[in-house]
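Heads up: the structure comes next, in structure tokens.
Of the protein chains in this complex, one is absent; all others appear in place.
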Amino acid sequence: MTTQPTPEDKFTFGLWTVGWPARDPFGDATRPAVDMVESVHKLAEMGAYGVTFHDDDVFPFGSDTAARDNHVKRFRAALDETGLVVPMVTTNLFTHPVFKEGGLTANDRDVRRFALRKVMRNMDLAAELGAQTYVLWGGREGTEVDMAKDLIAALDRYAEAIDTLAQYSEDRGYGLRFALEPKPNEPRGDIFLPTVGHAIAFISKLQHADLVGINPETGHEQMSNLNFTHGIAEAIWLGKLFHIDLNGQHGPKFDQDLVFGHGDLLQAFSTVDLLENGAPGGGPVYDGPRHFDYKPLRTENIDGVWESALANMELYLSLREKSKAFRADPEVQEALEAARVAELSRPTLNDGESYDQLLADRSAFEDYDLDRARTQGYGFARLQRLAIEHLLGVR
Amino acid sequence: MTTQPTPEDKFTFGLWTVGWPARDPFGDATRPAVDMVESVHKLAEMGAYGVTFHDDDVFPFGSDTAARDNHVKRFRAALDETGLVVPMVTTNLFTHPVFKEGGLTANDRDVRRFALRKVMRNMDLAAELGAQTYVLWGGREGTEVDMAKDLIAALDRYAEAIDTLAQYSEDRGYGLRFALEPKPNEPRGDIFLPTVGHAIAFISKLQHADLVGINPETGHEQMSNLNFTHGIAEAIWLGKLFHIDLNGQHGPKFDQDLVFGHGDLLQAFSTVDLLENGAPGGGPVYDGPRHFDYKPLRTENIDGVWESALANMELYLSLREKSKAFRADPEVQEALEAARVAELSRPTLNDGESYDQLLADRSAFEDYDLDRARTQGYGFARLQRLAIEHLLGVR
Amino acid sequence: MTTQPTPEDKFTFGLWTVGWPARDPFGDATRPAVDMVESVHKLAEMGAYGVTFHDDDVFPFGSDTAARDNHVKRFRAALDETGLVVPMVTTNLFTHPVFKEGGLTANDRDVRRFALRKVMRNMDLAAELGAQTYVLWGGREGTEVDMAKDLIAALDRYAEAIDTLAQYSEDRGYGLRFALEPKPNEPRGDIFLPTVGHAIAFISKLQHADLVGINPETGHEQMSNLNFTHGIAEAIWLGKLFHIDLNGQHGPKFDQDLVFGHGDLLQAFSTVDLLENGAPGGGPVYDGPRHFDYKPLRTENIDGVWESALANMELYLSLREKSKAFRADPEVQEALEAARVAELSRPTLNDGESYDQLLADRSAFEDYDLDRARTQGYGFARLQRLAIEHLLGVR
Partner (left out) sequence: MTTQPTPEDKFTFGLWTVGWPARDPFGDATRPAVDMVESVHKLAEMGAYGVTFHDDDVFPFGSDTAARDNHVKRFRAALDETGLVVPMVTTNLFTHPVFKEGGLTANDRDVRRFALRKVMRNMDLAAELGAQTYVLWGGREGTEVDMAKDLIAALDRYAEAIDTLAQYSEDRGYGLRFALEPKPNEPRGDIFLPTVGHAIAFISKLQHADLVGINPETGHEQMSNLNFTHGIAEAIWLGKLFHIDLNGQHGPKFDQDLVFGHGDLLQAFSTVDLLENGAPGGGPVYDGPRHFDYKPLRTENIDGVWESALANMELYLSLREKSKAFRADPEVQEALEAARVAELSRPTLNDGESYDQLLADRSAFEDYDLDRARTQGYGFARLQRLAIEHLLGVR
């Protein structure tokens, strides 16, 4: 592909992605863990903008302050050498067995207190490194046995935890925004806040609702066979798309974390189109990092790791170019017009019209020309054909 | 089964359920449509509390006022004779071809105006019949071709429509509460507001958010392989469970609308437990109608229709009894205690504790006994075994 | 797109595809049924090779011989005028309510006898029109209530029916090959022979197993989230790919019947690559019709119908070109070599090697260099990147 990624493209990677040692539920690690310093350098060379991390990615679980500081020092040096930034940080509340029954919503209150402390500790580091966004993925918050959990109290505790953390960020002047990451299942049988929608609904009841949004992940929504582009559109509409995790997934199965676009390529196209160009009728566009949360295939050695990292960025850039060409194509514009896409931006009621006026408008109901409406074609087949021609580069 | 349904159980049925003529995408109707008057009488005999309807269930699409009034008169007479009530009403914005590209979010603005009028017309009837809840299922609001719809404008129009309708209800003194019914797909490839979560998130931005909640359907959530009990728990937590549709579904496939419990029986048990007994730690309990939105199998004649209608109610009553026995069982109480279920109702912070105090509590982090926490067992296997013993009646 | 379909490309369409009046489970027809004569002419103009049909597509259910002959005459005239052929024919055993509980496996034996007769009648026509393949889609063969069906006897009856039909074809000199079309569900809750695999396994026990193969449909396998390319590869390996239905689907949901490639585009690429180029190591290639079994979107008028018909063919041709360029690309060849793809064609045992010799080969086990094997990379990330570059036309 011709386009080279640059920091202006705002591509970021989790340290845990390229660093994944490729252990899976049925197999041992196939690669050594990549040292974070190597990852930072290599990603910088390839044109990335930044990196992100869980506490345990930078310093081992249980590190005391001195050990932690040493690891952080090495990490900062790599950042300084490369110019990579850290726009987002998160906490690992899932690997250690202490979290086997949950972190912020564990039945065991002491586990919850420990979890809160673990998050606060890494928020300090996030602020120190200049992060703007703090992600919370509650992978262990959920159930396999519904009768063993008070589902209402769990949400109370979840809210208590997030409001406490938000208050902490405010009081300390960290200025962090929080982004909840939904996932329907795995590792738990059913995870709380399973989709983009459930997470945003939950946020609406928080005291610090303004500081909290979401970090949707392509594959997590597709694990429920939901349309990811629709999901982020609703999040944008609600002002809650605080961060985004891009990757690939082949429908409802285990979490594949494929390279972005290597699952549903057509939907990846509409995702990039929305992120880069906004809705056809205008409105807010996402301008945060394009964050890849993927896993290099377990069959690959270190060369395949970097190959796949690059593939994420290159595919995104290709889709961006194609989406811009699609929007600019006069035939597409004509087809959008024929499909009356822009008409949806016109309010249903006239400017200043009351429902009484609508009720009085016989052309709206009593005299409405149903025949015309039911026989008209919308020309969506043509639009889809044009979109695919642009995607495949055959126009 | 021993328990007989009575109106106190608040069982309601849509007229379109028992009345379904059993036409499916690959087959013609196998039964004549049941006359609504017969349905009302038969359901009353079996112990139902009420019926619900779309406008087109009571009077054919396109009926003028005189024709409509005649049909309504017959319907009211049946209600009066039987004592059945109409706690919920809804609108059909999906059958007629005019809605092929959407109703309240159609690209064609005239379709949206027509749809609004159709809803308002049936709200008048709903109020007249004393309904408290008005359901909106937007089965045609969605896409197959993402590029052919402004996903942001669609939500604007959806919100405009619902706020207009809510205002109409308020101004007219109808006192209706609105309940959005989420569904992920079918008939559209991807429907807007696909889950309980997406619908509640959407509501949070409405001007009349207080008047709008949801009407979740068992099978619709299970079509995304989501846990229905978790979904309604979140809705209860947010004060948004305004109505409920109970039925059965075998996971992600076409919308089966089986009899309640004839899909995931174990989850039906936790659903009834939550609805009837509330969360273990207390809190609000749903007290609205138990509404069945199911379809009698296409293989059945009219006897099978009534057989299946009864099966919904009887299974619900059985699960209710079993859930009460489960909660009352001393061994279950001991197991819940061992699993620390009640402990989740205790806030994570002590009464009045600040995060500074938590940070200063060395027992919470620095001196925390990780070994105890990671090796403790939660006893969930035992709880599940007990729940299943109650469900199967083998205790 | 630049390439024009021609009859040499062997594209065929079911009359029921472009002719679909767009009635769905929640909505009435949005288009008039297209007359079969118009469909034949239009498809011929666009470059199709042939058409296929159910009996009820050409003459209404219940037609007597005279009426049937008239319809067939009109149809033949259109074929003669256009030169389109009829390589495949099938029977409708699902629309009429008589089949509500099954056709060839109905509990009611009289229904089974009627179904057999209906198939034989249309086999006569198939032979008359020169068809080589007779498809059987058993959409009504299945259950919603497992206890209401003898699952073993059902397979006995299914086998009895197909062997009877095969014998009939042989004795009459029709020379037909039969192709079973698997589908997991819809319209039945669970359909018998739900996947490519189940159908071929079933065939292995038939008396006329040689005459029976399968007609897999892209979307039907994807409704179970199975890899369609893998499925047809196994069918090819077993010599059972007698016919193919190409279309699009977005994972486990209702049967969408989208245009080919408008679901999982990446998998459509590997499907075309396999069909057109065969396995990398050689072996049999499918040379039958490329049959599209899709439904034009319900939002479209007749223009959209033809637009979408063309889209199927054009996309297939684009993928064919791209797959050939992929195979011919020297860098791809090098990557395939590095990934050791061809090595899989080498038997695991040496020519003439016995397992005793393998047991004696210490290099195979005792002295095997595990370290090299576990650390080697397979370069699949690179191959995928190259494939996607070819697909997107960015090389």
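Each chain gets a letter, A, B and C, in the order it is written, and its residues are counted from 1.
Note that in this section a contact is a pair of C-beta atoms (placed from the backbone, for glycine too) under 8 Å apart; a residue touches a chain by one contact, two chains touch by 3 or more.
Here the structure is a predicted model, which means the values were calculated and not measured.
Trainee: Can you say which of C:41, C:198 or C:395 touches the chain missing from this structure?
Mentor: Missing-chain contact among the listed residues: C:198.
Trainee: So one chain is hidden, and I want to know which residue out of C:9, C:24, C:56 or C:101 touches that hidden chain in the complete assembly.
Mentor: Residue touching the chain left out of view: C:101.
Trainee: In the full complex, which of C:58, C:111 or C:212 touches the chain missing from this view?
Mentor: Going through C:58, C:111 or C:212 one by one, C:111 is the residue touching the chain not shown.
Trainee: Mind pulling the subunit B residues that touch the left-out chain?
Mentor: Residues of subunit B in contact with the hidden chain: 1-2, 30, 222, 225, 250-253, 259, 261-266, 296-297, 299-305, 307-308, 310-311, 314-315, 318, 322, 374-382, 384-385, 388-389, 391-395.
Trainee: Please output the residues of subunit A touching the missing chain, sorted low to high.
Mentor: Touch with the absent chain occurs at residues 22-30, 94-97, 99-101, 139-140, 144-145, 184-187, 189-190, 223, 250-256, 258, 297-299.
Trainee: At which residues does subunit C meet the chain that is not included here?
Mentor: Per the touch rule, subunit C residues meeting the hidden chain are 62, 96-98, 100-101, 104-114, 116-118, 120-121, 143-157, 160-161, 164, 167-168, 184-185, 190, 192-202, 204-205, 224-227, 229-231, 233-234, 236-238, 240, 252, 267, 270, 273-274, 278-281, 283, 326, 336, 339-349, 355, 358-359, 361, 364-365, 368, 370, 373-376, 378-381, 383-384, 387.
As a convention for this text, only the chains that are shown with their structure count from here on.
Trainee: Write down the pair of chains with the top C-beta contact pair count.
Mentor: A-B
Trainee: From the C-alpha centre of subunit A to that of subunit B, how far is it in Å?
Mentor: Using C-alpha averages as centres, the distance is 29 Å.
Trainee: Averaging over Cα atoms per chain, report the distance between subunit A and subunit C in Å.
Mentor: It comes to 37 Å between the two C-alpha centres.
Trainee: Give, as an integer number of Å, the spacing between the C-alpha centres of subunit C and subunit B.
Mentor: From the centre of subunit B to the centre of subunit C is 38 Å.
Trainee: Which residues of subunit B are in contact with two or more other chains?
Mentor: Within subunit B, residues 96-97, 100-101, 144-145, 184-185, 190, 252 contact more than one other chain.
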